[in-house]
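These notes concern the structure reproduced below.
The other protein chains are all here in position, but one chain of the complex has been omitted.
Showing subunit A:
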């Protein structure tokens, strides 16, 4: 696709080039080898390769160089010097010119080639895309076909092109066109038409032959005679097969070469000025090469500078980043350290505060304890003797042995005493009963004996008094047994009086009471001990 672009400027560039050069260079006759490959031949057919640029655009574009100069220049010599710059504006005109030239210098050119060229231009025009109307065949001035001079190979380009006048062109239709018979002339003859024509011809021929058969002919000659054609006109005419031909020759001179156009040398005006150019003055390689070199080197250096700058920038960035990172790391570490320090200090402070608080707490507690102790001591100092006193009074301090005796022994003693006394009482009761029985029996006996004065009453009294004296018997025994002098209780006093009576009864009933005495003795023994104990504290208590 890239190639299309140069094509257009190429084609329009060519004319300018040639215009500038003004046929300084004569291309070598064999200078179109490549084109020859595509062309049919060189003599007279130079036009064809030119006419087939569409066929060979990609091949040897350089060969264009060799071809153009002969064809193009004078028209454009007067034109704009750099047509390729105005491609868009006047391209059409420029393109028109070449095609016209082409057509003009190749009168024998086939319609095909011209058609191709024209379509090519059309295509390029339509490729331009700036026209709303496209021609199938662009209008062009037709060159005149009359050749005056022999074509020659090295045809220089300054031959004036003779255009034919269409007014006198036989090909141009004149007059009304509605009744014209447009035969197969435009384009290819219609094959159907040809066939029909041929058929018609054949038919006509056949018809003619048929008709000839039926035409009346002269009868055959009689035998011995011969038909002879005779002329009957007045003047005889010689009839011969051979047509009298008269050759008339007219000799022209052999085609001469077209004489070269006489050089137009305008009259000399002005002054002659000459400049001598020495070798090397016009073209200085160094000067010429300088801009190109500048561009080349400049571009390279630019690119490399860019890359180097990039690297430098990156390096700078990295360096500054490192520095920044260092600082940041350090600052961050500092911050963390300070935070850590802060935390530790705070914790330390907390701990110490707690310790202090505990110390203070303990201190106060101890003080309180001490104060409490002292106070308690003071308070209790008095308390103690009174407590002891009251306790002692309350009987809480006791001699355990004493207590034991009191608790254990004395009750037992009393119990024993009770028992003994009961025994004695029981004994006495039994005795009483016995006595009673006896007495009753006696009474009964006595009453039986003699319904006598009731001597039983004093016996009853005796019995009652005996009953009363019984208990004292026990006590008397007790008194007897106790050896220790005791303070006599009032109760005891009473008891002491009665044993006298009791003694009397005992002597009476010695047998029955012996056992009881023994038992009582034992009981009294026990009771004695308990009784003494009981007696003693009682004695103590009495102030």
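We adopt the following convention: a contact is a pair of C-beta atoms (placed from the backbone, for glycine too) under 8 Å apart; a residue touches a chain by one contact, two chains touch by 3 or more; residues count from 1.
Simple rule for what comes next: contacts and distances are computed from a predicted model.
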Name under which UniProt lists the unshown chain, selected from "Radial spoke head 14 homolog", "Proteasome subunit beta", "Cullin family profile domain-containing protein" or "NADH-plastoquinone oxidoreductase subunit 2": "Radial spoke head 14 homolog"
Contact partner of the left-out chain, one of A:195, A:329 or A:386: A:329
Touching residue (missing chain; options A:134, A:231, A:261 or A:303): A:303
Residue in contact with the excluded chain [from A:288, A:365 or A:393]: A:288
Which of A:196, A:344, A:369 or A:392 contacts the chain that the document leaves out: A:344
Residues from subunit A at the interface with the omitted partner, ascending: 6, 10, 13, 17, 61-62, 64-65, 282-283, 288, 303, 306-307, 310, 314, 317-318, 321-322, 325-327, 329-330, 332-334, 336-337, 340-341, 344, 348
